[in-house]
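Subset of chains shown; positions unchanged.
Chains here go by letter, A and B, matching the order in which they are written, and residues are numbered from 1 within each.
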Amino acid sequence: MAKDKPKAGETPRRQDLAERVTALDLPQADLSPGMAATFDKCMEKIGFVPNVLAAYAHDMAKLEAFAGFYNELMLAPSGLSKLEREMIAVAVSAENRCFYCLTAHGAAVRQLSGDPALGELMAMNWRAADLSPRHRAMLAFAVKMTRASSEIVEDDRQALRDAGFGERDIWDIAAVASFFNMSNRMASAVDMRPNPEYHAHAR
Amino acid sequence: MAKDKPKAGETPRRQDLAERVTALDLPQADLSPGMAATFDKCMEKIGFVPNVLAAYAHDMAKLEAFAGFYNELMLAPSGLSKLEREMIAVAVSAENRCFYCLTAHGAAVRQLSGDPALGELMAMNWRAADLSPRHRAMLAFAVKMTRASSEIVEDDRQALRDAGFGERDIWDIAAVASFFNMSNRMASAVDMRPNPEYHAHAR
């Protein structure tokens, strides 16, 4: 495939997504000591500060509450592995078509699984993936919660128990799926842009 | 209208909703000192502990993270009044048909507005309410975020600016609408039951 020549009026070839973090004009506040340490740790470990943190940094109280809630959800001990939590994150974000979360958490699935295609499958159509019954049940529940949460009934919870999940695991699946239904909407509402580093990560 | 006599096989007359908090069998953990103080304060001010707090109380770290995030969102200073935040909460919860949130936050709208019909309108069909242009724009944005967040574009944010909202106000509208998209799904996923006290409150 030879490259097309650009035409007059055409979309600029390179999407310069790094320049701004959101569509809102909200100046960054002074970082609290705790958040400054978090930002430093991000730079050290992954080389950049995830834009979701920069987006909340106009208000330290809100940034700290968000980061605390997120870390408890995605990083604390759980019956769900970190990869499983990220798979839920991406399948839910695909349902909601959230550019920020698909980019950042798609990279996390590729990284944690060591399987680039698995990240693509979660972002494009999880039903096309060769998943274990455990993972299929987990994602079916998360997606039903996303599409039609008011139609969740006891049979849906029982299907998770039948797939081997315990009561606390069900809480955690629900919590991760719910969280990304929040986060997807927040990101889309303010047009949050992902750090460009994610695109080539762990391909 | 005379009352019907109950029939064989009929739904029991009185929905005994207070007996359990969720459909999951998760024992309550020992309350941390901070959370014990919060629960005491609830008892003192409203006479009961909202079931959403009881539902998270199987894990103190998660309860504290949730309560911190919630308080920052709904009670901290904002360009949006507390009533406005509760109106968003109920309009979003109506879209998602969340029994818990419609019950608890419908009561809050009735209480904060002193207008029982306004609470009903938010829960049943906000478009049928006689709203100011400011409130109509606010709820239209929140509901578009709920239904089709990936279709939010700059025109939608500009409509909020045109209705008088500032950049930070837009963030706050987005944050409240996003939060209840999480909370509605969490409540439905675990079948969270509202405290019965809400039903007759501020009618």
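Everything below uses one rule, namely that contacts are C-beta pairs under 8 Å (C-beta built on N, C-alpha and C of every residue); 3 or more make two chains touch, one makes a residue touch a chain.
All values reported here derive from a predicted model rather than from experimental measurement.
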item: Homomeric complex, total chain copies (2 given); value: 6
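One rule holds in what follows: only the chains that are shown with their structure count from here on.
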item: Subunit A on subunit B, rotation in degrees - Cα superposition, rounded to nearest 5; value: 180
item: Chain centre separation (subunit A, subunit B; CA means) in Å; value: 24
item: Residues of subunit B defined as touching subunit A within the complex; value: 23-26, 58, 61-62, 65-66, 68-69, 72-73, 76, 96-99, 141, 145-146, 149-150, 152, 154, 157, 167-168, 170-171, 174-175, 177-179, 181-186, 188-191
